[in-house]
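Heads up, one of the protein chains got dropped from this complex, but the rest are sitting where they should.
So that you can tell them apart, the chains are marked A, B and C in the order they are listed, and the count of residues begins at 1 in each.
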Amino acid sequence: MKAAIIGASGYTGAELMRILHGHPEVEVSYASAHKYAGEKVTSLYPHLHGYAGMEFQAFDAEAALARSDIIFAALPHGEAMRVVPSLLEGGARVIDLSADYRLDDVALYRTWYGIEHTSAHLLSEAAYGLPEINGDSISRAGLVAVPGCYPTAAILALAPLAKAGWPGVDGAIIDAKSGVSGAGRSLSLSAHFSQADGSMKPYNVGKHRHTPEMEEVLSKLAGSGVGLTFTPHLAPMSRGILATCYLRTDGTVTAREAGEVFGAFYAGSAFVVPLGSDAFPETKAVCGSNYCHIGWHLDGDRGVMTVVSAIDNLVKGASGQAVQCMNIMQGWREDTGLQALGVFP
Amino acid sequence: MKAAIIGASGYTGAELMRILHGHPEVEVSYASAHKYAGEKVTSLYPHLHGYAGMEFQAFDAEAALARSDIIFAALPHGEAMRVVPSLLEGGARVIDLSADYRLDDVALYRTWYGIEHTSAHLLSEAAYGLPEINGDSISRAGLVAVPGCYPTAAILALAPLAKAGWPGVDGAIIDAKSGVSGAGRSLSLSAHFSQADGSMKPYNVGKHRHTPEMEEVLSKLAGSGVGLTFTPHLAPMSRGILATCYLRTDGTVTAREAGEVFGAFYAGSAFVVPLGSDAFPETKAVCGSNYCHIGWHLDGDRGVMTVVSAIDNLVKGASGQAVQCMNIMQGWREDTGLQALGVFP
Amino acid sequence: MKAAIIGASGYTGAELMRILHGHPEVEVSYASAHKYAGEKVTSLYPHLHGYAGMEFQAFDAEAALARSDIIFAALPHGEAMRVVPSLLEGGARVIDLSADYRLDDVALYRTWYGIEHTSAHLLSEAAYGLPEINGDSISRAGLVAVPGCYPTAAILALAPLAKAGWPGVDGAIIDAKSGVSGAGRSLSLSAHFSQADGSMKPYNVGKHRHTPEMEEVLSKLAGSGVGLTFTPHLAPMSRGILATCYLRTDGTVTAREAGEVFGAFYAGSAFVVPLGSDAFPETKAVCGSNYCHIGWHLDGDRGVMTVVSAIDNLVKGASGQAVQCMNIMQGWREDTGLQALGVFP
Partner (left out) sequence: MKAAIIGASGYTGAELMRILHGHPEVEVSYASAHKYAGEKVTSLYPHLHGYAGMEFQAFDAEAALARSDIIFAALPHGEAMRVVPSLLEGGARVIDLSADYRLDDVALYRTWYGIEHTSAHLLSEAAYGLPEINGDSISRAGLVAVPGCYPTAAILALAPLAKAGWPGVDGAIIDAKSGVSGAGRSLSLSAHFSQADGSMKPYNVGKHRHTPEMEEVLSKLAGSGVGLTFTPHLAPMSRGILATCYLRTDGTVTAREAGEVFGAFYAGSAFVVPLGSDAFPETKAVCGSNYCHIGWHLDGDRGVMTVVSAIDNLVKGASGQAVQCMNIMQGWREDTGLQALGVFP
């Protein structure tokens, strides 16, 4: 099968190419990157020498459609919605890694992204691409909106609890620490090595765009409104997200019950590993892999539950998850081409 | 004036030597380190060539007393209380960087440190060495117990609010990210470069020994019981602590009021810099310095306040703070020998 | 096919398990680790959850022989030679990752490793496990001695030149920069995070044990004695070796000729990628992969050639290379289970 990647020169595009190189059923047949049209893939990304002869193309919808069976859009928000509708009209199935089709509510999109949505009719059509909670919809979808790294980490930590009606999901606090690759390949002072190395800092406190996405998804699972406080931090590492979540449970639940909830929810999961009570994840153990590790602690005295999840932001938080969605859409085993273990140490 | 350092071979001991080298009124006249007795200071720490001829000594209380006007104890908890009483009896003023004299309540000490306190009578005598809240006691004290890095970062973030009766201090959540030097010079797998590099992880979730210390101090300031949830994380950097604190304020307070509270509390403070509302610190800006930066955000909709503080764990979180206490004990300007700015980038 | 790993708890052992997890023809059936006998693999290495039920065993030669078709020995030098002979006598084919069977000359072994070799008769039998120069011997061998990370990086950079009689190979200077994982999982001050982070330093200058190994191999290729100056450095990163090699060519050769020599030598190579003249490698592009990137520059004026190679020390410099050797021994495609591209960024 042939896959096209639109916006292939960014980190999520390159990561799609890396992962698909090892996929037994798919090959990348088309890779567009406006800014680098005509340049060799390996001149930007020497690690991608599996694509030794390939060049980035200027985007052309017809070429992309003609030369592929499925299309990954790895464009920034706002740009994705300019190309996705025509690709769908051209008959393609599209897996979009941007934020453009993640929210149901177009007003929320306008509020948080500050632009008008130009294909709002697709919002209801798009399946939210988090397989652990939405596999059926993904399997039938023509358009999948893959969640970003922060929502993936946070939702995987809280989804079992939300669904179980666990106390404290509404009002939960999510303190997330991200590797700098989450900021992408675009240059910025906060992603400048000398500024970021050896430093921890929060950013976008109280106003990160991923907040409404998490709230919308968890509210659906909970069957009632879930409000969250989400604080992202930049950590001095390339990859990885650690999400530390705090819930006020008021002491009405136990660690054993938590174990049952997580165990049941992720029984048979290909990628989510509940480590157990008082066993905690570290980001490096999932680096380069599609896995998510989760641990938790219940403090009965204070009535606070702490849940911690770790993913690789570029794999389970972006490109690996997109491939997982593709596998489901194709009816393949969910972990086809995604079995690589974390690269540790 | 002459200062002795007991336990000089660890990171806080070496940091004391680094800082005191630039102090105009004090020189290090004695440095003991059991394990390295007879070794040159510079063979362990080449950066300390201001001490080119000096050797570490085996600890000897009489020698320490005879050759110094003030004594810094930079020993692990449990070891400090074996030497501090005899130093005090010998007439010395002692600044202790261990946990042995920080808690008022000897039962809490037994519970959290797992050993019996052998000089509990000194607990009431010891001044808690956080100058921003306890300057008067420090100035009169013969024994000062310098708080550790986590309590310093958390208490500086919350003390103004606790004192002002701010809502949500009781029940606050403290999510702290620490550089690996906080684990000291002793070898361990979690401080092994290949394990820690490129990774974020929580540890001691729900059971870190610094929790009761923070609670005790903030309770006193608040005038009523303060319970906290404290989660330490290891970040892939050598120095720095970032403490992100969450308070449920229930929307009854404003950012402007917060600014007034922080501004009033730290007016005239030599080292604590309130950056303001929606201005946040990064650890690297205080690296190598005795400064503490604090910023905050109030989310009126969700009724949650976020306060973030940053310090260098080895300076304001340990040795710099100890020197600050010494300055106060001596009646010198608080920032004598401590004016160095952060080493950035 | 079943593989046993002796000494599976170290980094090269764990890396063998990671790589073999993705190998289509082999499964790890036995993993011994004296110190961790009875512990779960995943309790030491959470990233290895492909081995969720498995426990480390105390080493037992008969069990290892009975339960495997091929054996990887990932023990320190000196320990390997205590077990390899009995495994060979038991009929196993053995791939040894230690230094014990790399040198031909037992006197060199004694000089550089400071111990007496206890199975010197196997030195001539063992094939040097660098497939790019020794594939035939490996394919027929019962015992393969996989070279370490430094020799692999240096020899791959210089082998084509040595074989071509290029000027300056004898007397070449090799300035190598290694990630800290090269020091293994054993704790040491130089691999302590706070000491290594943010620092570059040389070590074992003029006396690193890998020097005679490089000299022996390159001398054979050159057909005459090759002496080298080798200086290893510790770089603040987990993985990767960059070897910068300097040759005095006296201006008698050109960059075009160099391109021909490298191109011919590595034509058809599965893993070594000559990037070309004035195109240089970076370690991160090969991180987690079995690839080696090589670039060079000829300075005609000064008569100096610079050749730079990059590998992942734990993959092409150890466990990946061991798997490559196994593939050759089995008559499989050399890159079976080893096609993963570098994990970048």
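Just so it is clear, a contact is a pair of C-beta atoms (placed from the backbone, for glycine too) under 8 Å apart; a residue touches a chain by one contact, two chains touch by 3 or more.
This is a predicted model, so every value here is computed, not measured.
Trainee: Please pick, from B:Lys2, B:His49, B:Arg82 or B:Arg256, the residue that touches the omitted chain in the full complex.
Mentor: Residue touching the chain left out of view: B:His49.
Trainee: Sort through C:His34, C:Arg67, C:Arg93 or C:His297 and give me the one touching the missing partner chain.
Mentor: C:His297
Trainee: Please identify which residue in B:Leu87, B:Leu242 or B:Val286 touches the non-displayed chain.
Mentor: Of these options, the touching residue for the absent chain is B:Val286.
Trainee: Could you pull out which residues of chain A are in touch with the chain that's been left out?
Mentor: 11, 179-181, 183, 185, 187-189, 191-194, 196-198, 236-238
Trainee: Kindly note down the residues of chain C that lie in touch with the hidden chain.
Mentor: Touching the chain left out of view, chain C contributes residues 171, 173, 175, 177, 179, 194-195, 197-203, 205-206, 227-229, 231, 233, 235-240, 242, 244, 246, 278, 280-285, 287, 297, 299, 301-302, 304, 306, 308, 310, 345.
Trainee: What residues on chain B make contact with the chain left out of this view?
Mentor: Touch set of chain B with respect to the missing chain: 11, 14, 18, 21-22, 45-50, 181, 197-198, 238-239, 273, 275, 281-282, 284-289, 291, 293, 339-345.
As a working rule, only the chains that are shown with their structure count from here on.
Trainee: Taking all protein C-alpha atoms shown, work out their mean, then name the chain whose own C-alpha mean is nearest to it.
Mentor: Chain A is the most central one.
Trainee: Approximately how many whole Å separate the CA-defined centres of chain A and chain C?
Mentor: Here the centre of chain C sits 36 Å away from the centre of chain A.
Trainee: Taking the mean of the C-alpha atoms as each chain's centre, how many Å separate chain A from chain B?
Mentor: A distance of 38 Å separates the two centres.
Trainee: Measuring centre to centre with CA averages, how many angstrom lie between chain B and chain C?
Mentor: 45
Trainee: Touching two or more other chains, which residues of chain C qualify?
Mentor: 11, 181, 197-198, 238
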